[in-house]
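One protein chain is absent from this view; the other protein chains keep their places.
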């Protein structure tokens, strides 16, 4: 019997495949195509305390083997989420992880505290300290070790759910940032968010995106993300969730072997909404073929 | 009459298209395919004081819309270069730029001093403070502002040729590094070198490259490089050479509009060795069509 | 919404850089209404990375056929134009909210600019069944780009062509042609439009004071196509001074132009 389950510190998942924040909505948009309970978890779109309008269009541009996005955390804000969205989601039996972003430490703390007691459809909190597409907050917290560990500490105090910190790749040394998050009390690290990029429209002679800068996701960035997971695995004790350009099983295996105990699928769901389920089946076959009773046997093996 | 010439501070080039270091050898390998004097300049493969053996194989792996390389600065060292390679190159009338890397400040200084007086086939010196594939030196100098400006200052003192500093993209804030190089006395900045990445061979369950980590080049990284050029342009006064994934004229135009006064073509020469000449012709047509007498009219226009 | 493979039956060149693609997929054909679109995966590998959205230009539910009409723009449409009969195309659809014609109404006007006419052909066919007059305005910049819209329409739909290069029909902008008809007494009760933004904006401007039901179909870059990513915003007025970004893919692509921030 193959067990696809994976354990990330205090968090247990049925499968190691999650939907990445910002790419799968609350899952509902895809509900008619699959049984959402077959997903390891869905990390829902980034939430903020107050409603966010998001960035002006265009927000998306395709790039070689990838895309830039500059959504700008469009979301209805905590109150509307709690009163309008969550009750509906409660009934679905889906495993949801809330991705939260604040302008200030206080906002993160409020978001975490409120969401931890909001209902058991939420199984973890992911701190987004890595959004490249907003003016304040977001990535600011994710690039300075001391700022980050102080933030994580404060959130840790009110957070009764497993606490994930999502790291930005736009730093000189991710291991330093990762250790800061660990020191602050993170249970799990998730890496990576998108790389900052720009496309210039050579006809209008201006940056193409409304926000000028966007975040690169997709296969183009995969080797960069694998490296970051590999190096972070060697630097912290807490488990990792890997992501960045995963489309095929081999891609996911690279992240597992680099040290990720679970992976998230982001933009691949745009071209194939069934990516996560396909990979789930393929992983099962792979483990069977390799005579491995569970995923554990390959997590981090690339470190030799 | 269209003038394809471009001026980068003290450096004047016949065309704004250069061959990027490490991808075009000394040009000789391609000499039977084209007249090398039609190139703006060739930045030759990284040179070190002592011979470098380079990294164990494999050194190259293809990735989505790009590749990783981990050559490790294989080169015969300064002495052999000066005695064996340079005399031959002197005769060619090609414009060469030496790309140099050291383990210590002293090594950079010696390399720069010797090369500045070695012969007039060399028209500039490019400090490689951004090679991701060597243990010491290289990228170390390119990630700390104070270290970098001190290095550039020392080299500046002995460097009688235009001094280019080539920046790494693997930093939290490239503008800080760029300003440090400018403060140190760089005439020109060239950006960017490759992004650190990794591919794991899921059959052997080990990093694929002999050096484990390699540098990503090619179209995959283009949007990341354009962003870095755009931001650096707004932060320094000295001219920029842009590079990263340029294959087509539109790609080069993005860099020009972001603020580069010249661009370098790297891995695109692998799939099409004639890329630089093709782009040169296309740029001429473009300027004609747009009624622009020279490139200057579009450099940095994306900043509005 | 289905994720399915539709069989390519025919690829036809309609005009310069303009093609129609006839597909067979029973459920798509049955479920699609005018204004709906398909999100199509072109190519196999990682490039092109994203799906491409195309309006549905018509269906034959009985046979299980449906059609799109597209213009060559970049890599994705180039690949599509080379599809061969028998190829299976990965389609997500039908997506979006279609046009919602009025309950009781006699005269419908449809304005299509360029390939924007595609969803209007589908709509005109359905409307003709229930309206006294269906008046289609179709504008192209060059006559070479004109697709033979009459082949896609039942008899009785009034076709008014405008070409900017004067090579056929009215010489000038399709909006000017329409305006002249309004001045001569045309009184539509509902107006549908799809085309370049400046054209649609001109149409909206023409009706600023009128109490005519207007539904325009908009375009925006899309990633998911189903409402999950907020990648395809359109700015919509709320109350007197506020605005929000709605999703073209899920809240549209058809919007009331009075509510759109142009």
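Structure notes:
Each chain gets a letter, A, B and C, in the order it is written, and its residues are counted from 1.
One rule holds for everything that comes next: contacts are C-beta pairs under 8 Å (C-beta built on N, C-alpha and C of every residue); 3 or more make two chains touch, one makes a residue touch a chain.
In this text the structure is predicted, and so the values were computed from the model without any measurement.
The missing chain, though absent from the display, is touched by one residue of B:10, B:56, B:87 or B:297; that residue is B:56.
Here the missing chain is touched by one residue of B:79, B:106, B:120 or B:272, and it is B:272. Considering the full assembly, A:65 is the residue among A:65, A:86, A:165 or A:246 that touches the omitted chain. Touch with the hidden chain on the side of subunit B covers residues 22-25, 29-30, 32-33, 45, 53-67, 69, 71, 74, 218-219, 247, 267, 269-274.
The rule is simple: only the chains that are shown with their structure count from here on.
Separating the CA-averaged centres of subunit B and subunit C is a span of 47 Å. Touching of two or more other chains is recorded for residues 46-47 of subunit C.
Among all residues of subunit A, those that touch two or more other chains are 63-66, 218-219.
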